Every structure is written in structure tokens, then in C-alpha cells.
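This report concerns only the one structure given below.
A single protein chain has been omitted; all remaining protein chains appear in their positions.
Going in written order, the chains are labelled A, B and C, and every chain counts its residues from 1.
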Amino acid sequence: MAESHKVRVGIIGATAYTSREAIRLLMGHPQAELAVLCSRRDPQPRIDEVFPEFSGRLDMRCEPIDPDALKDRIDVALLCLPNGIAMQHVPAMLGHGIRAIDFSADYRLKEPADYEQWYNKPHTDLENLRDAVYGLPELYRERLSTARLVANPGCYPTSAALAIVPLLRAGLVEPTDIIVDAASGISGAGAEPKPEHHFPERHETFEAYNVGKHRHMVEIERTLDPYLRERKTSVIFTPHLVPMERGILSTVYLKPVQPISIEHVMQVFVESYEGEPFVRVRERLPRTNEVARTNYCDLAARVVKSRIVVLSAIDNMVKGASGQAIQNLNVMFGIDEKAGLR
Amino acid sequence: MAESHKVRVGIIGATAYTSREAIRLLMGHPQAELAVLCSRRDPQPRIDEVFPEFSGRLDMRCEPIDPDALKDRIDVALLCLPNGIAMQHVPAMLGHGIRAIDFSADYRLKEPADYEQWYNKPHTDLENLRDAVYGLPELYRERLSTARLVANPGCYPTSAALAIVPLLRAGLVEPTDIIVDAASGISGAGAEPKPEHHFPERHETFEAYNVGKHRHMVEIERTLDPYLRERKTSVIFTPHLVPMERGILSTVYLKPVQPISIEHVMQVFVESYEGEPFVRVRERLPRTNEVARTNYCDLAARVVKSRIVVLSAIDNMVKGASGQAIQNLNVMFGIDEKAGLR
Amino acid sequence: MAESHKVRVGIIGATAYTSREAIRLLMGHPQAELAVLCSRRDPQPRIDEVFPEFSGRLDMRCEPIDPDALKDRIDVALLCLPNGIAMQHVPAMLGHGIRAIDFSADYRLKEPADYEQWYNKPHTDLENLRDAVYGLPELYRERLSTARLVANPGCYPTSAALAIVPLLRAGLVEPTDIIVDAASGISGAGAEPKPEHHFPERHETFEAYNVGKHRHMVEIERTLDPYLRERKTSVIFTPHLVPMERGILSTVYLKPVQPISIEHVMQVFVESYEGEPFVRVRERLPRTNEVARTNYCDLAARVVKSRIVVLSAIDNMVKGASGQAIQNLNVMFGIDEKAGLR
Partner (left out) sequence: MAESHKVRVGIIGATAYTSREAIRLLMGHPQAELAVLCSRRDPQPRIDEVFPEFSGRLDMRCEPIDPDALKDRIDVALLCLPNGIAMQHVPAMLGHGIRAIDFSADYRLKEPADYEQWYNKPHTDLENLRDAVYGLPELYRERLSTARLVANPGCYPTSAALAIVPLLRAGLVEPTDIIVDAASGISGAGAEPKPEHHFPERHETFEAYNVGKHRHMVEIERTLDPYLRERKTSVIFTPHLVPMERGILSTVYLKPVQPISIEHVMQVFVESYEGEPFVRVRERLPRTNEVARTNYCDLAARVVKSRIVVLSAIDNMVKGASGQAIQNLNVMFGIDEKAGLR
């Protein structure tokens, strides 16, 4: 593929941690190129002022977010904007023929009522919400290939859905008795300094947060629901914070509808993910550092008494955000799905 | 209490992390004194060679473990020895009128068959096993006051039992549908260097281990069983490792036998622990660093859909080991239960 | 000493990290009691709202800073206030017969011109500046016993001065060729969250900061100057930040005026600190975790080619701040110098 045919990418909201990771990945992507960076800051910073590691490596200054100004300059926009802001810009981008991968939650929940309940605001782009494809290639690869708008999944839902869908889809587990106990590195909290993430407060502590209230709980449920007829799933989700930079481990407790062997469980996982470029089903229990800076999801399972315990590890910034976005981009543009990823 | 009447303490197995913590606590204890340190090393080290922070603060050399040599020199022995070794020494200590607080698992499981199954060896001191008191003062304070032999509880079981007993005892939750998802700092793995705890491997990772196989699973169950009639509990226990030095957080999922309000749950906890010197029932979710280097257990609860989620934080080295031993010692010798503790 | 005669302590500026540490130490002090907490916040917080680890352990609410309201309620004030603010309150406190230990830099530099140059404001309390005693007990114990106002030293100057004074005072090293290369844990940066101390930015990095510009450079020099006749010292000071909570290690490079043996160097240190309760001169190289949460300063030295290299480790929050303040308090009030300290 000649230089001139590289996919031209714009990152909208370039000062987020997810943008930093997307930039890092795109700098090594053989068939995509970083064409534009936009931010909401004023004055607009050079990207190496925001992320000094790019000094001497990436000579770009951010520009204001203006969909009109992006027309014909980019093929796809990665929107790394806060919830509620993304959907203000998506319609214009699509209108200019720019495909969009949205990192916010704006296009993840198909029911506007869910969005309003969990995000405390009405949805303002119902038309595109209907057409948006949830960007989990392991579940929606075919639809992603033609999608104009992709809702890039949340980090926790990615790790949870990959752990649950195979068994749920096979009808092997109770859909209303699912517990997802998960733990994330601190980059998941974003780049904004907060008192609870001040180094001396965070360095040597472990805690749960937003117990029963985290917005990813409903996203996990809505991602699972399509695999049921008529019923809806019920998930209890408890996120925790680990004093490390990156990584998510989900420990998922599932109730088999009838007694099941670990061999059967593993067979389901192996068959479900056969040929998947970024899912590794393993005997060994996963550790987050074995997927760090990669797009892999490592899965293992155990049967313990009356439950199946599934362990699922991803890098929250890669498979949980920017790596998955690049994977989606690759599928959307017909590029080798592993291009630019490890 | 005059200086001459201080409780004389011997630490048997003085080079363990739990010993280090016991020494630290005893150095500040107003009514107990560190009289003897014993180790299995040859040659016997000075304690500040093993733990250099005691240099200039504690001028003691370890001596071999010989119960006869301890007669009349100590009132109580803290045994920080491996499972299986402790029960080799306890009978002789008790025979010499030395009370014992055993940090190993040797006297925690009342059924010899449980011990043999989980620790892969027959129990060799059945007589004392029968009389040993499980050293959770919140549950067994009265019996501890006269106990000659105390089985100091495991770290995970301490945090789990304090979270579960009040609701179980009140008959409010299903005894056979209990999930304990817990995470510990690395000091819980002991002082012996291992490849998986080598700093570069451990610094930035999170993982589950011994899923469904950890010996504390049965210890939790046996600690809960006495609160049931005829039935036995069934607990699924999943421990994790957090890249921090100390602290345990248990996230416990309980199933109410009938719908329950969070107010009711909190009332049960508040009433159960009223007057307890080291249990704090709080609205705020616990963080391990808020109990670090203290003997507190912080508890909070939430009702999420069909479950009660209880969060329980302790310092694994203090309330989970040496602090609890000192608390037990205080109860055994009629000292203020908070003496030497925070 | 009877309960009623405990030294009554007020902490002024109770929400700082140094206050937190002072509170922790005073809660275990047998002859001092925490009588008042003052802060500049509005509304005034309970101290366990600011530092939740004190929940159930310390039932106090902060009050506004008003020296008149403190009269007859406290014997000594620990001022944990920003530079420039402390000297606004000290005169009134002293006027009410309250002795003061000031944690800020306001009374550390005897020359008002130094203060103005390095702190960018004129000194407004010259009278008390003249009488203030620099609170390094190893250097000024006698004067501290009668001091009304103590300037509690900076963390870096404490570790550096204890490493340099013995050799400088003995005339063995060049006073104008001193390099202090030091590294501190992040608690030294205070409780205020800042972008550069956001956990994901700080967790895995090491850096120098304020090279040649840190205000502790002049404080080190002024602390050393009195040991010279006529001349002044010249110190090059380079602080670094270590991704840990607490601890300072200073690596000091000194030039001997003539060739010197390591035995001679060690003899000078041993003799200088003989009988000192909180200085440990050791053969072994110091590590910050061996002094963590203690008031010790660990010192070791090596002769390398044409230099003496002195290593000096303290806990920046204890010997570098609040522990030293308690040590000063003990000296001021004729209490055992080790009371409440380890």
C-alpha cells in the first residue's frame, strides 16, 4: 500500500490518556497515518507539550474541533471526548463522509432511556445511535467492516463481555446471576489529577469504588442481552483500583444451569475464540502485565463448587480503549486486523 | 502494673514477616516485653542482621527453638513457624506452663480430617487441637481470656469472617451462596524471595491465584459453620495479589434470604460491633491504607440488586496476623485490649 | 508525670501532611496531648474527614486560627503553615506565652536578606527571627531547652547537615566544594494534588527538579556556615523525586583538605554522634525503608578516590519534619527526648 493511500486519522480530544495511547499506536502503524489532532484547549498546545515523550518524534500542534475543517483531510476520526460532548460532533463528521470511532459512552447503549438514566442527560443524536456498531470485533466483526460510526466499548465491558459471552450464548449459565468483580490500574481514571489519585494517597492502597453504581454495569448487561431471548441479564459489577498504571483483571462468577466440567468450559472458550487474533485462552491464570501494552485479552477459567470462575485480563488503555479502536479501524478499512498492534 | 510484672513474650520463628511485625508492636507495648527470640537458622543471627531497621533499637540474638530452655523465662510464646512445625513444639511449651499463640494453621481447623485434606499431613497433636481457641476476639473473647493455646486466624479469614458473621448469625443470608473475592499486598506471601514476587515482575501487575484451591477457603467455612444449625456453609474464595506491601480488602457477595434494605444491613453491623475496639462500621467504602499499620477492620456494605456486597479492609500483617496476636495476648492476660495497638 | 500535666499541643494548619504525621505521633505520646487543631478551611472539617484513618480514633474538629482563642489552652503550637503565613501568627502566640515550633521556612534563615531573596517577600517578624533556635537537636540541644520559638528544619537540610557537620567542624573538608545529591519520596511535595504527582505520571519515573534553584540549598549553607570562621560554605544541591511515599537519601560528596582514611572518617562520625538517640552511624549503606516511620538518621561513609561520599537517610515526614518537631518539643519541655518517638 503506497504512502498516499494510508488511512488518514484525526484524533479529536488529543490530550486524553486514550489519545496518547492512540498516538503511540498510530506512530507505528504501517497503513494509517496521524493527520490531525484537535483539542478543546485554548491556546492550542503542541502535542509534545502535553505529552513530552513525543518530543522530537511528532511535530504536530493541536487545532480546534471543527468538523468542517476536517473535511477531505481525514478518513476517520477517533473521538476521545467526554460523554455528551462526542455526540455534539459526530453528526457533522459523518455528514462530511468521515467515519467515526467514538471512545465515549454516547453510542454504546441502544436504548435512549438507558443513556438518560445512567448519564443524566437526554441523548441528542438518536439517528446515529441507531446505526452505531458496538466495537467489539470478536462479536461484531462483520458489521464493523461497513460501519460508519463505531461505539468503542468501555474497558470493563470489554474484559467482562469476552469472559461471559461464550458461555451465555451457549446457554450454559444463568443470565441473572452474574457477578463481575474487576480491578483496574489508575490510568483508567484519566489524565486529570484528583486528590484520591495523588501519588502518596494511591501508591499503597486498594479499594472498591462506585459499588453497584458504575455506569459500566449497564453497558455489560446491554452487551450480553442480545444473546438471550426475551429475558434480560442481571449483572452485579464491583470495580476496584489497583496501584499500577495500566491493566484490568475481571474475575467473573457465573452459575452453570447444570453441573459442568472445566473441560467443557474450556472447550467452549477455545472454540469460541479459535482464529481470533487477540484473544488467548489459556490454562495458566492471567496476569495483567502479560497483556500490558498489547491488544490481547487473556482468558482462563476454573470450576469452583457451584460456580464457574472466569479470569479475563486486558490492558485497559489498549484492548480496553485505543488498541481496540485501531483494531476496529483495521476492520473498517479492510486492513490486516493486526496492523499496528501487538 | 510494675515493670517486673510485664508479660514476658517469646517469639518462636523470629525471622518471619509476622515476627518482624510482632517485634515492632511489642517494642511499643506498655505491659509486655520481648524476652526471647528463637529461630531455626544456624548460626543464630542477631535480630538486627535479619531486620536492619532494629539496629540500635533492639539488642537481641536469636537462640535455637528449645521449649525446655524457655521454661520460666516467658509467659507466652508467639509461634511464627510453618504449618506442621508449630504442632511439634506446642505440647512441650504448654507442658512448661507457657501459653501459646500459634500463627500457623495447625490449630485452626477443628476436624483433623480437614487438616489432613488441606495440609497434606496428619495432625499430630489432637489433644491440644481440641482445646485450642480460635483467636478472633470479636467472636471468642470470653474463651480467649482463659485459653492456654490460641490459634491465631489467617489473614483472609479474619477479614472475611468479620464481614459475614453478623448477617449469617442473624439468619439473614444464604449460607451456601457466599463469594469472597479478596486481594492482598505482597507481604502476605512471606519473606522468602520468589520469582513471581521479584520486583520487576510484581511492580505493575494484578492477578488471581490459587482460585478455588486456597487453604483459607476451608478456614473461612469452618469459622462460619458454628453459626448454623446442622448445615454447613459453602464459600467460593478467590484471592488476588496487589502490588503493594500490606493490606487486604475482601469484597464479599452475600445472598439475602429475603429482600433487605441497606439500612437493615447497616443496623446489624452497627449493633454487632458496638463497643468493639477494633472494628469500624462506616458509610464510606474502606481503603486498605486507612487501616495500614493499625489493628482496625473497616467495614462497609451496599445492597446491589439481589445481593449484599460487604467490603472489609484490614492490614494483613496487623489485624491479619501480629496485631491480632497482641490483641489476643491482651485478652489472655487481662490487659487493656488496646494496649500496644492502634 | 500526671495526666493533668501533659504538655498541651495545638497544631496550626492541621490539614497538611506534616500535621497528619504529628497527629499520628502525638496520639502515641505518653507526656503530650493533642489539645487543639486549627485550619484555614471554611467550613472547618472534622479531622477524620480530612484524614479518614483517624475515624473512631480522634474525635476532633478543626477551628479557625486565632491566637487569642488559644491562650491558656495550649503550651506549645506546631505551626504547619505555608511560608509567609507562619510569621503572621507567631508573634501573637508567643505573646500569649505559647511556645512555638514552626515548620515553615520563616525562621530558619537568620539573614532577612536571604529570606527576601529566596522567598520573594520581606520578613515581617525580625525580632523573633533573631531569637528563634534552629531545631536540630544534634546541633542546638542546649539552646532548644529554653527556646520559645523553634524553627523546625527542612527535610533535605536535616539529612545533609547531619552528614556534613562532623567533618566540616573538624576542619577535614573543603567548605566550598560540597555537593549534595538527594532524593525524596513524594509526600515531601505536600498534600495538594498536582499534575506531575498524578499516580500514572509518577508511578514509574525518576527525575531531578529545581536543579540549582531549590530553597533548601541556601538553608543547608546557612546551617553549615557557623562551623567556619569568616568564610562561607558553597553547596551545590540537586534534589530528585523517587516514586515512593516517604524517605530521603542524601548522597554527599565532600573533598578532604588532605588525604584521609575511611577509618578516620568513621571515627569522626562515631564520636560526633555518640549518645545521640536518633543518629545511627553504620558500616552498612543506609536504605530509606530502614528509617521509615522512625526518627532515625542513618549515616554511612566511603572514601572514593579524592572524595568522601557520605550517605544519609531519614524519613522526610519524621526526622525531616514532625518527628523532629516532637524531639524538639521533648527537649523544650524537659521530657525524655525519645518520648513518643521510635
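Basically, contacts are C-beta pairs under 8 Å (C-beta built on N, C-alpha and C of every residue); 3 or more make two chains touch, one makes a residue touch a chain.
Being a predicted model, the structure only gives us computed values, none of them experimental.
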Among C:Pro67, C:Pro153, C:Pro243 or C:Gly340, the residue in touch with the chain that has been omitted: C:Pro243
Per the touch definition above, residue among C:Leu94, C:Ala189 or C:Ala292 touching the missing chain: C:Ala292
Footprint left on chain A by the chain that the document does not show: 27-28, 52-53, 55-57, 203-204, 280, 282, 284, 287, 289-294, 296, 342
Chain C residues that touch the omitted chain in the full complex: 177, 179, 181, 183, 185, 201, 203-209, 211-212, 234, 236, 238, 240, 242-247, 249, 251, 253, 285-290, 292, 302-307, 309, 311, 313
Where the missing chain touches chain B, by residue: 17, 185-187, 191-195, 197-200, 202-204, 243-246
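Throughout what follows, only the chains that are shown with their structure count from here on.
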Chain centre separation in whole Å, for chain B relative to chain A (CA means): 40
Distance between the centres, which are taken as Cα means, of chain C and chain A, whole angstrom: 47
Multi-chain contact residues (two or more partners), chain B: 203-204, 287, 289-290, 292
